[in-house]
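Missing here is one protein chain; the remaining ones are kept as they sit in the complex.
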Amino acid sequence: MSISYRRPGALIDKVTHYCPGCGHGIAHRLIAEVIDELDIRGRTIGMAPVGCAVVAYDYLDIDMCEAPHGRTPAVATGVKRALPESVVFSYQGDGDLAAIGTAEIIHAANRGENITVIFINNAVYGMTGGQMAPTTPEKVKTTTSPYGRCTETEGYPLKVAELLAGLDRVAYSVRVMMASPGDVRAVREALLKAFRCQMERRGFSIVEILSPCPTYWKLDPVEAFRHCAKEMTKVFPLGVYRDWEETGANQ
Amino acid sequence: MSISYRRPGALIDKVTHYCPGCGHGIAHRLIAEVIDELDIRGRTIGMAPVGCAVVAYDYLDIDMCEAPHGRTPAVATGVKRALPESVVFSYQGDGDLAAIGTAEIIHAANRGENITVIFINNAVYGMTGGQMAPTTPEKVKTTTSPYGRCTETEGYPLKVAELLAGLDRVAYSVRVMMASPGDVRAVREALLKAFRCQMERRGFSIVEILSPCPTYWKLDPVEAFRHCAKEMTKVFPLGVYRDWEETGANQ
Amino acid sequence: MLRIVIDRKHCKGCGLCVAFCPKGALCMATSISPRGVNPAEVREEAACVGCLNCTVVCPDAAIEICELEAAD
Amino acid sequence: MLRIVIDRKHCKGCGLCVAFCPKGALCMATSISPRGVNPAEVREEAACVGCLNCTVVCPDAAIEICELEAAD
Amino acid sequence: MPKKVLMTGNEAMAEGAIRAGCRHYYGYPITPQNEVPEYMSRRMPEVDGVFLQSESELAAISMVLGSAAAGKRTMTSSSSPGISLKQEGISYLAGSELPAVIANVQRGGPGLGDIGASQADYFQAVKGGGHGDYRMIVLAPDSVQEMADLTTLAFDLADRWRIPVMILADAQVGQMMEPVEWHEYRPPPDLAAKQWALTGASGRPRNIVRSFFLYPGLLEEHNLRLQRKYAEIASSQVRLEETGTDGADVVIVAYGSSARIARGLVSEGAEGGRLGLLRPVTLWPFPSRRIRELAERGKAFLVAEMSAGQMVEDVRLAVEGLTPVGFYGRMGGSMLTTEEMAREAARMLELVAGGAA
Amino acid sequence: MPKKVLMTGNEAMAEGAIRAGCRHYYGYPITPQNEVPEYMSRRMPEVDGVFLQSESELAAISMVLGSAAAGKRTMTSSSSPGISLKQEGISYLAGSELPAVIANVQRGGPGLGDIGASQADYFQAVKGGGHGDYRMIVLAPDSVQEMADLTTLAFDLADRWRIPVMILADAQVGQMMEPVEWHEYRPPPDLAAKQWALTGASGRPRNIVRSFFLYPGLLEEHNLRLQRKYAEIASSQVRLEETGTDGADVVIVAYGSSARIARGLVSEGAEGGRLGLLRPVTLWPFPSRRIRELAERGKAFLVAEMSAGQMVEDVRLAVEGLTPVGFYGRMGGSMLTTEEMAREAARMLELVAGGAA
Amino acid sequence: MEHRMIFAGAGGQGLMMLGKILAQAAMDAGLNVTWYPSYGAEVRGGTAHCHVVVSEGRIFSPLVERASALAIMNEPSLERFLPRLRQAGLLVLNTSLAEAPGASNGAIIAVPATEIANELKDIRIANMVMLGALNAALDIVDDEFVVEAIEAFLPGRGHLAGLNREAYERGKGCAD
Partner (left out) sequence: MEHRMIFAGAGGQGLMMLGKILAQAAMDAGLNVTWYPSYGAEVRGGTAHCHVVVSEGRIFSPLVERASALAIMNEPSLERFLPRLRQAGLLVLNTSLAEAPGASNGAIIAVPATEIANELKDIRIANMVMLGALNAALDIVDDEFVVEAIEAFLPGRGHLAGLNREAYERGKGCAD
């Protein structure tokens, strides 16, 4: 009997607290798969954000650290500078990364901090109950944009992958999504590449993942999945915005 | 007897605390000239930053507010939202704007806050004694980069005018310098246009000014002036990075 | 021969696996699992072609698939 | 006729006006001003063409220039 | 009688602010106070007010600073970790003598802690979590009705004294629902116009809002002025509720949610009326004088709070060893219980009786 | 005898840290402590250490959190407004039980204030400027030599107790120069290895650094454990200096720069030896027990600090009305003077004599 | 007469709403009332529960330490809250997801709420079934107030309104 697929070893056998169909669950599984594949469980250190994924350490069987809301890349910097041989990633939501943590992500990226950022862009604050995020698309209603996001007073959604790609020491910046099995496979590839980027000391890498939040998108899980491709990509085009293998950056 | 030039009325007759040849003095004078020219002294409200210009209110004869270090655009937002008819500017150094205040400037710009930001980029922390700024060029020695700024660990200088120009609700983003009388005249034009941008409700405007700090550049004032053109522009190219009149943004 | 194992403890009944199975090998149960949802279940194991779409999209890593060697 | 007035209280002796005067109308004094610097002073008022470069670069708004009407 | 409305404490606070004329709210989501920004986001546009979800708590308190400097009634709210982030801004508000209202709907700490009710930010609120010698007026509501009423009061006090006022609530009083009655708000007729506000220096000398005092001695003068103001507030603005203290041998001192449990005990005549309740409504200024009087009349105290023991220090400072001061507390988002409080109260009564014997 | 070196207190602190094995410094410039990052930026590369000028104080304290979690001796420094910004991070450090050293070289407040010496962040340091029930060990150097020695000690204490330790200095002790003597540092031999540190879960179960406790009761348990630790520290780690308290009628209680003035008075025999000095070296834990003993022996107190009166509360809590407690303070970056302190001391002596008569 | 009640279940099972509806109904009926939620931390899953007190007299603490009634949706909640039930208290239990305990401090009403909801083709309205059973058993407020409150909080047009109503009725049936 040969096994075609089984739960990755770096994923703890515990039922997650995520809602049915939540992208966080998929992202966790993919990270565990990548850690297994690269065989780096013993030297990977993850940063859990404040957000729905706050107890990511309940699910990933690696050393992990909790960071104050938004300071995740700064905490990751502290860990990486202390242990340059370890593989350090920060896992962040759009509130964590693109609102309160704007300064920290920009400066970690600008320094070319040799870490990997996994950015779960679900365009909403999940953990606190569905408030508007910096990435919430125009006109979308949330609990704090009850009349729909108004670009006149609240601006347009922030495009993180593009913004960071403009910084010279960023080695890899990519946007992928969770909208179909193929797309999820692409997410996995992007994560693999980002970790490899770090292991080869290329500098800062970020994988922005358009990720469904069925609960606050008020869609059933399958609709939410499809919504990533249909609506989210209108605002957040997929793509590789920076790639050291192509630009030769930081070689 | 007709007057060819006299001190602007909005400039208080008080000797500044700035070092000889400091760009802050010129910027103050230009702001006062522009306020006079637009005849808006009675409805202009300025935000003084924490930095060498902290007591800008000692020199400009308008209502002014002090902001916590880096929060200058957020304070300006609070004032502007309270008094939409007023003309609000925030005056900021590179430490204030591009280090501790990164989140605030990005989000004020992203919201398209209808304010004007006057950004004095002297590539150093003047007030605290010449430490490295986020805009300090590669290899330049400061009191906290005694071996020269190392891009490997500290990254490249942040290019603010370009970075903000990438945000959709920014109406005007320009970089000018103080390197010759002609250049200073261009600074004045940029300031005029930025204020006009606000008065026409076009949205966020920023004027980045490459500004000499003879003291911590360790150059005499005339050399420092020339250094702007010769060295600073290599890292920070002058230019209009966004202009609502050309792109038709926010019309 | 493929064996599809859906873990009723992990499955939250989101339906993604069912939606993305190209062969209709899976379906949602009408019964209630101990966690109070209608979980996914195998409709027709024989239809499965081992594309792994279901495992790839499952947010709860609730599906494992193994190949049973033909008893030759 | 142009009259150049340099305010010794404001002038910090930075030398910018002197450096950017196209006509050499200004120079730095060898004397010491009350604030302890060698301030700028008018070298040759007649040379001035009123280009205002000096007032444009002066960080301390220490220079004022006015046109004296020719007594006709 | 106006109709009662069932609402959460957080919503009542938001509505109370709006009725007091607050038209500028800035905040960043955090449990257990999300109902405040959510309510504001719906209501502000209805009253031509400004609701802005800021990029962070730092930005929120700074926007508050801006709108306050412009002379507007303005407010922000958050919960413990977010309030820690506002400490620099609060110190600036106090130093610049700006009126503003800041709500802390406390949760369990330290660090990320949890989202249960807590009163462990007492020291931060009343002693100064920010730098320098400054004070806020600190109001502690214990019901949904008071979440409304004290918020309204907060704006009046803030304007009158040019001081930041904190509403120190907790997860329970913020998230619970109770019926609320609304009355029409009337601003105090003797409230001075804000001549110091930044509105554009038209037809008057310019105004400056600042906390930086460059020249030697100026900052000290400024501080002395602040301290004089604080002394005035301390002597005139104490607010408290007393229940059954007259006949009591032991007075329970408790505020906010904790006081409700104590009130239950006292009102239901536990221990034969030998228990009383003193509930500080203002935590700063603290009702030290009244506590001292009660101590001088021989009453002992049981301080009950959801912390490791913070307000108890202020009670001990007032009592100065005259009578015993006991403490009952729980930490980390765990609430006090009637049972345990009754037990602690009984113990204090025994101690007092023992001491008297 | 090692050669003496003339250096500023800030530099001595930095060098003391490096000698204690600190190889990770993160900081953001602010007067009056810029000599610390400046010194670190020169020295760290020489010892293969990391100096990183962070984008802000928030980032600095978070980087410290990261390096501490990775098991390294790590430090940050700032001054009052910057320390206010670190309050959330400090609460996280305490909640996560991470060892780290944080220096506050205090300046005048509130708000932007000025850059003169101040001790007005006492409450923030010892009562908790951040949210939740937590403590730091707080050390108060009064000389350049102590800036070095107490910083070294701070790292040992931080590691032993898994607790953030604050060096509470001020502009004077930070910026003044004095000769310093250097001795070789030897780590305490009984210091346990950091088995909890995040180093990669290789050959051991994974470690988690956290302050979030989701399930009911866990956070309370965690807090109870913290409080037990704090109680142990409080009973074993008090450090203080006493000069002439035995024969004194009035004991001046002062720390840091203020204590130097008091020591001058006492050492030079002002008031015929009727003055003594008690200088808390640890502000938390506070030498309450010793103060209480002195009070029980009838001694009165004069608390002298550069604030509106903060440490004086801790003295009054210890004394509980047994003897008079006087206060002499100045605010907003203004320093105490020998003359004024002598006058206040004389007044206290009179009061005591009057009381005794 | 004072009802001190705890309603508990997994996040998403609608226990908070159940409590709010009852509280609103009770207030409309002229009673004093408090509703106090407790989320299993600011995350999605976990258990969520709320405390509802309905009283003719003044209500002091909204926190229910000893409950006069429990409505429990699943096994973990049962384990956690059963010990808090008062002597002679009432336990309304969703027997679809939890097994009735051998011993309880009082009466037990077994309601296969999830199964009923499943039958009604919307598993999420199990809470309304529980509400029906609870109110039928304790007669806290007249049905008309409950129905009005349901409309107020769950303004379902047509089908959905009917569904909630139907679930409520089915629950009432279980209390017989």
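In order of appearance the chains are A, B, C, D, E, F and G, and numbering begins at 1 in each one.
The criterion applied here is as follows: a contact is a pair of C-beta atoms (placed from the backbone, for glycine too) under 8 Å apart; a residue touches a chain by one contact, two chains touch by 3 or more.
Computed from a predicted model, the values in this text were never measured in an experiment.
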item	value
Among B:23, B:68 or B:126, residue touching the chain not depicted	B:126
Per the touch definition above, residue among F:114, F:133 or F:313 touching the missing chain	F:114
Residue, one of E:5, E:214, E:270 or E:351, that touches the chain absent here	E:214
Contact footprint on chain F, counting only the chain that is left out	4, 6, 31, 114-116, 172, 175-179, 257, 260-261, 263-264, 267-268, 335, 337-339
Touching residues (missing chain, whole complex) on chain D	30, 32, 34-38
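The rule is simple: only the chains that are shown with their structure count from here on.
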item	value
Farthest chain (mean CA position) relative to chain A	D
Rounded Å distance between chain A and chain D, as computed from the means of their C-alpha atoms	60
CA centroid of chain B to CA centroid of chain D, Å	27
Interchain centroid distance [CA atoms averaged], chain E/chain G, Å	34
Chain F, residues touching no fewer than two other chains	52, 55-56, 58, 81, 88, 92, 96, 111-112, 210-212, 214, 216
